[in-house]
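The structure's right below; bear with me while I get my questions together.
For this view, one protein chain was removed and the others were kept in their places.
Note that the chains are named A and B in the order they appear, and that numbering of residues resets to 1 at the start of each chain.
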Amino acid sequence: MIKRLITVVIVFVLVAGGAFAAGAPEAVPEDEDLRIALLVKSLGNAFFEAARDGAMEAAEELGDVEIIYQGPDEPTAEGQIEIIDSLIAQGVHAIAISSNDPDALVPATQRAQAAGIEVVTFDSDIHPDGRSVFLAPSDDELIGRSQVQAMAEMIDYQGQIAILSASATATNQNIWIEYMQQELEEPEYSDMELVDIVYGDDLSDQSYREAMGLFSSYPDLAGIISPTTVGVAATARAIEDEGLVGQVQLTGLGLPSEMSQYVQDGVSQQVALWNPIELGYGITYIAYHLVRGNAEAAPGAVIPLGELGEVELDEELVTFVGEPFVFDASNIADFEDIY
Amino acid sequence: MSGEQARLAKQPRASLGQRALGLLVRWEMVLFLLLIGVFVLNSNLSPVFLTQRNLLNATFSFMERAIMALPMMLIIISGEIDISVAGIIALSATAMGLASEAGASIPVMILVALATGLAAGLLNAFIVLRFRVPSIAVTIGSMSLFRGVSWAILGNQAISGYPRELAQLGQGTVGNTMIPMPLVMFACLALVFGIVLHRTGIGRTIFAIGNNATATQFSGIPVDRYKAVLFALNGLVAGFAAVLLTSRILSTRPNIAMAWELEVVTLVVLGGVAITGGKGSIIGVVLSIFVTGYLRFGLSLINVPSQVIGIITGLLLVGAIILPGVFEHYSNKLILGKQLKPLEPQRE
Partner (left out) sequence: MAEIVRLENLKKHFPGVRALDGVSMSVRAGEVHALIGENGAGKSTLVKLLTGVHTPDGGRILVDGSPVELKSPQDAHALGITAIHQEASVFPNLSVTENIFMGHLDSSGYGLLDWKTMRRRTEKLLGRFGVALSPDARVKDLSIAQRQQIEIVKALSLNARVIIMDEPTSTLSLREIRQLYDLVRRLKAEGTAIVFISHKFDEIFEITDVYTVLRDGKFAGSGAVKDATGETLVRMMAGSSVGGLFPDRTPNPGEVALQVEKISLAGAFEDVSFGVRRGEIVGFFGLIGSGRSEVMQSIFGVRTPDTGRVRINGEDLRLGSPRDAMNRGLVYVPEDRQLQGIILDMKIYENVTLPFLKRVTKLGFTRRRKEYEITEVFAKRLSLRASSYAQAVESLSGGNQQKVVLSKWLATDPSVLILDEPTRGIDVGTKAAVHQFIGELADRGFAIIVVSSELHEVIGMSDRVLVMREGRVAGEFRGTETSSDAVLSTAIGAASEHANAEVHDVV
């Protein structure tokens, strides 16, 4: 048995060592097509499929780009690392990642960088040590402030409002809520009062119960802001079930596919969300220009993003595409099949 | 009579042709051919598959599962199963993360992970043996329990900020070579597990328990004690896998190693270990680890979507359960002309 084991190992090593091939790719010649991998949190997610469509669009415009769309079947860091390793082995030119873990991917992306691969991130960042540019979905401050502005217009700048968030520990949610509170301190909102912040943990039924709780605790509640796709959909259902349409206003970050009917029925006049198509489109341009050497990943650098115009990198090499895209009754039906 | 006895005392004899045939139609040989098939296929599909660097680097991503397959092999051979391994990894990694946050040194963190794994394994053993509940039921429950505790502690948060030196264990290579550290650890452990299983009284006893626990107990062997040790060992090795995984990704979330239990069981069963216990070999399991690992790697090199890889893994599991049995059925017929076992219960 042991002898056989050794034989197997020897044969295996021989087979494995039988061929040697090139290691890291050299500088990319002008006439070579670029292979850019879009590595998303997990496959089977409509949001990322929309981002892929944007990337494809950019690839078509640029002409000499091939897009590889990949992601693990479970949204885990291990799954993404496995794919990064295979992308390194394939010698792609760039990897654009929406990550499941800001730290866990860093060793793998650093290996990729060491192999000469350009690593950029979009939508969900990793630690700056492991990437060059991050294309944020939108600016945190813009997201926070614009939602308060939208709500204020719906309720005529007066009345009680509440926030229904995801979990109390989610970093991005807390940043947005902070900006919402800052915005509310401006003088034009003096007649508006933020009465409560509740957490639905991004679970549909729990968010629904939290919304119900708000209705009974604050009978005069004028509006709810829910900066999470799960929360805003659950709140819309709660408003409709309780017959409070028109009495309690709603806005937040919502997927057109989930919110279309509610927006068209007037449960919510408008929701916002960044546009994944633009994210995929933009990050492809960024990766392309970095690999081709047309742009440099340095603070203050300006990168052209095709139809989206230009973006400028900040101190931490972060940039964003634009304001959150607003969906209302006039346009939401156009997007409901997309994401 | 003495002539007859002398003949008996010899090793089992068979004609050279029969022996060659016997070797050819072993399940391990099928796996070996499969492995070669995977290599040939992949090197044709992707020019970068057959490079030393890539073949070695690819092992990084499946060595934790490979190491988990070793104690799982012993457990399944003994007629039990532990579905909670991935849960134990999550729990051990969480404990390790908490230790790291509390400022523990690397050796202490490793000890914490190992101790947590060991404790989880002992808990499984206690429930299975004390209350006589089938291990599959117990460990499905404890799988949720272990991962649930991890969720309760971490929630949506991740623990990171592990010391950089920790990375050497799970990401490093040996000296100046390209040989991954985890691969070397796996090789050493596989050797130890193989020797214990096939060359020692302990291994013999594990086979005996899996074949017929009652008769083994009637032979004066403390069957429960053996099973308890196997569950504890499984927990301990899961703790070790948690250390390697943490060292590789330097971050801990409650969803790490998600669904690995099935992949580990697949590796073992595809390796020819009977899911009903009593049969299996280290060579089969080692081969099945590399067959599956390189199949996955090859498929991802040509960017096959991960769901499709998932489907292929699922098919492998189903095939793994059916094929070795079917295979043995026909190979016995072929070599020994053994009478096939009838499907209905028969006397004699």
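Odds and ends about this structure:
Methods note: a residue touches a chain if its C-beta (ideal position, glycine included) is under 8 Å from a C-beta of that chain, and two chains touch if they have at least 3 such contacts.
Everything numeric in this text was worked out from a predicted model, so none of it was measured.
Contacts of the undrawn chain with the visible chains, over the full complex, involve B. Contact with the chain not shown here comes from a single listed residue; of B:A102, B:A137 or B:I202, that residue is B:I202.
Note on the undisplayed chain: of the listed residues B:G103, B:G175 or B:G220, the one touching it is B:G220.
Residues touching the missing chain, restricted to subunit B, are 1, 5, 8-13, 199-202, 204-205, 207-208, 211-212, 214-222, 278-279, 336-339, 342, 344-348 (touch as defined at the top).
In this section, only the chains that are shown with their structure count from here on.
For this pair, subunit A with subunit B, the centres built from the Cα atoms lie 37 Å apart.
Across the interface of their complex, subunit B is touched by residues 1-2, 4-5, 8-9, 12, 15-23, 43-44, 68, 70-79, 81-83, 85-86, 88-91, 101-107, 167, 169-170 of subunit A.
Those residues of subunit B that touch subunit A in the complex are listed here as 28, 32, 35-36, 39, 43, 46-58, 60-61, 155-158, 160-161, 167, 171, 187, 191, 194-195, 198-199, 245, 248-251, 253, 255-259, 281-283, 286-287, 290, 296-297, 300-301, 303, 305-307, 309-310.
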